[in-house]
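Here's a slice of the assembly, chains where they normally sit.
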């Protein structure tokens, strides 16, 4: 269930239509995922979020697969099912192997554990890291 | 300040000494970072955590730099200063450029935002991701 | 499924009955929501939590709608589905419009992003904010 009624892809116009078309073209898909249909309730936010995602997730100093894996590791830490599933799928589509995904999950698990050991012992930052 | 008194590197013996030596050798450092000195209060936990870290963070399907960046992205999400500083340093030492680190921070920021937009709109998982 | 068997509204007595009646009267509802039925497993906690909620969420320097929106923004950050759904409903009942809810979601998303950019760059607090 949605907090707001779902935006139907068919009746959109103006800014929403333009963004939806760009999503389909960029992603080479024919159906808009629920995330973007939810954001369409607020056209300015839809446009802003899509433009940010397109710019941030594109190839730069880091390749798109690495960026997707980082995105999923954050989503795991926040326990966001939608984000974990959709971006694991995106990572695979862009070339991530199962082995890469498993290693990313392990690193995420380890970091979460050590983050809390640091808190538990209240470890002081070493001078060389300051 | 520490919750427990700091373990001095000089007086360690047995399991702790063995692990400390392995840390120095593996990392090519001469001074044990505070994190490991804190864990030394519990030698079994020190050994377990070090072995896990050594295995998980080594080159596999993902290279060590990518793993460090994933580690930092999780630490950013958990707001762990020690972890952010020490593993950003580790990432740089292993070859991460400033540009790579900045892009990782951006991806972490974006993922955190979108994780919450998904929660706010209670977006349903699309069938193709299930 | 519940961790504990659901408390049936019909058989309650004593402290639980008194609180249930107060909830129905205050909220102008005829059915006790699952949250309160769960807390009823521990009558003292039920009473304490209900009294806190009644006092904290009532009109003060902030109006009840603003308080509900703040409550939902926190629940979004914690990814608590029950809390997001029930308090979005409460916000609407008290007068929040769809536009207000969308703007709250956007602010919550932005704050979550910027909180992490601050962590990633380890931004120092400016003197004027101290």
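To keep things simple, chains are lettered A, B and C as they appear, and every chain counts its residues starting from 1.
FYI, contacts are C-beta pairs under 8 Å (C-beta built on N, C-alpha and C of every residue); 3 or more make two chains touch, one makes a residue touch a chain.
Since the structure is predicted, the reported quantities are computational estimates derived from the model, not experimental observations.
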{"item": "Assembly size in copies, with 3 chains present", "value": "6"}
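Throughout what follows, only the chains that are shown with their structure count from here on.
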{"item": "Residue-number overlap at the chain A/chain C interface, same or different (half cut)", "value": "different"}
{"item": "Label of the chain whose CA centroid is most distant from the centroid of chain C", "value": "B"}
{"item": "Euclidean distance of C-alpha centroids - chain A vs chain B, Å", "value": "21"}
{"item": "Euclidean distance of C-alpha centroids - chain B vs chain C, Å", "value": "34"}
{"item": "Cα-centroid distance, chain A relative to chain C, in whole angstrom", "value": "27"}
{"item": "Where chain C touches two or more other chains at once, by residue number", "value": "79, 84-85, 105-106"}
{"item": "Residues on chain A engaged by chain C in the complex (per definition of touch)", "value": "1, 3-4, 41-42, 45, 78-80"}
{"item": "Touching residues on chain B, where the partner in the complex is chain C", "value": "72, 76-77, 79, 81, 84-85, 104-106, 108-110, 112-117, 119-122"}
{"item": "Contact footprint of chain A on chain B as seen in their complex", "value": "1-4, 31, 33-35, 38-39, 41, 45, 49, 52-53, 56-57, 60-62, 66-67, 69-71, 73-78, 80-83, 85-87, 89, 97, 99-100, 102-104, 106-108, 110-126, 128-130"}
